[in-house]
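Note that one protein chain of the assembly has been removed; the remaining protein chains are unaltered in position.
Our next item is subunit A:
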Amino acid sequence: MTAQMTSLDAEVMSALSTVVDPELDEPITDLGFVRSIILDDLGVEVHLRLPTSFCSPNFAYLMASDAMDALRLMPGGGVVRVMLDDHHDSDKINLGLATDAGYRGTFGNEAHEDLEELRATFKRKAHIASMERSCMQMLQRGTWTLEELPLLELRDLPDCAKTKSLVRRRAAIGLPTAPDSRVLVDGDGVAIPERDVPLRLRMAATTRRSIEGNAHFCRGLLATRYAGSQEIDAITGPVITDLRSGA
C-alpha cells in the first residue's frame, strides 16, 4: 500500500513537472508554484500559487489548464481538480477549470482569441534563448568562429543538456530536428544570413538574459510572499496529503 501511495505522489509530481511557465521557460514544480496536492478516493486535487496576486491571468490560466491536462493523462489519477489560490482572478479561473469552460468561456468578453498565439510567442523566445546558449558554447570552445556559425548544424553540437534542450525547443515550434538542420535560424526555420548574424545573436543574448532574470525575480517574489506561512517554502516542495481510505 505504501509503495503504491508513494508512486502516485511521484506520478503527480512527474506529470506536473511537464507543465512549464511559458514566460520563464521552467517547470512549475521547480518554480515552487505547486502549493499542495491532496489525494483522496475520488482522485487528485492540486493547488497552485503564483508570486503575486497580479500575475497575468492569461499565463495563470495557461499553467492551470496545462496542469489539468497533464494530470488527466495520468492513468489511475481519478477525478482531477486544479485550483489557483490567492490570485485576483482565482474565482473566475477556478470556476472555468471546474466546468471545463475553456479559455474563452472562462474570461468571456476579455478574451478575443485563444491563447495559442501567446503561447507560441514564448515558445519562440525560449528557442531563441536556447539557440544562443548552444552557439555561444561553440564560440567559447573556439571550434567555430562567428563567420562560420551560419553553417553550424545540429550534428556538430556536443551530446549535452544544452543540445537536448535546444532540440526539444525546436520540436515545440515545429522546426526540423534532423542532424543536418542548421542551428542558427529564425522562428520560421529560415537560416540567418551571415551579415545579420552578429546582431541577431546579440539580440538572442538579450532575450536569454531577460528570461533568466525574470525567473530570478519571480522566485524572489514567491519566497517573500509565502515566507513565514505555516506551509512550505519553494525549496521543500508542496504539502502532500493522502486521504485515501486505504491510507
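Quick note on the criterion: a residue touches a chain if its C-beta (ideal position, glycine included) is under 8 Å from a C-beta of that chain, and two chains touch if they have at least 3 such contacts; residues count from 1.
One rule holds in what follows: contacts and distances are computed from a predicted model.
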item: Complex member absent from the view - protein name from UniProt, among "Amidohydrolase-related domain-containing protein", "Anaerobic dehydrogenase, typically selenocysteine-containing", "Cbb3-type cytochrome c oxidase subunit" or "Polar amino acid transport system permease protein"; value: "Amidohydrolase-related domain-containing protein"
item: Touching the absent chain when the full complex is considered, from A:S7, A:S53 or A:T99; value: A:S53
item: Residue among A:D85, A:D114 or A:E153 that touches the chain left out of view; value: A:D114
item: Missing-partner contacts on subunit A, residue numbers; value: 23, 51-59, 88, 103, 107, 109-115, 117-118, 121, 125, 202-203, 206-207, 209-210, 212-214, 216-217, 220-221, 223-225
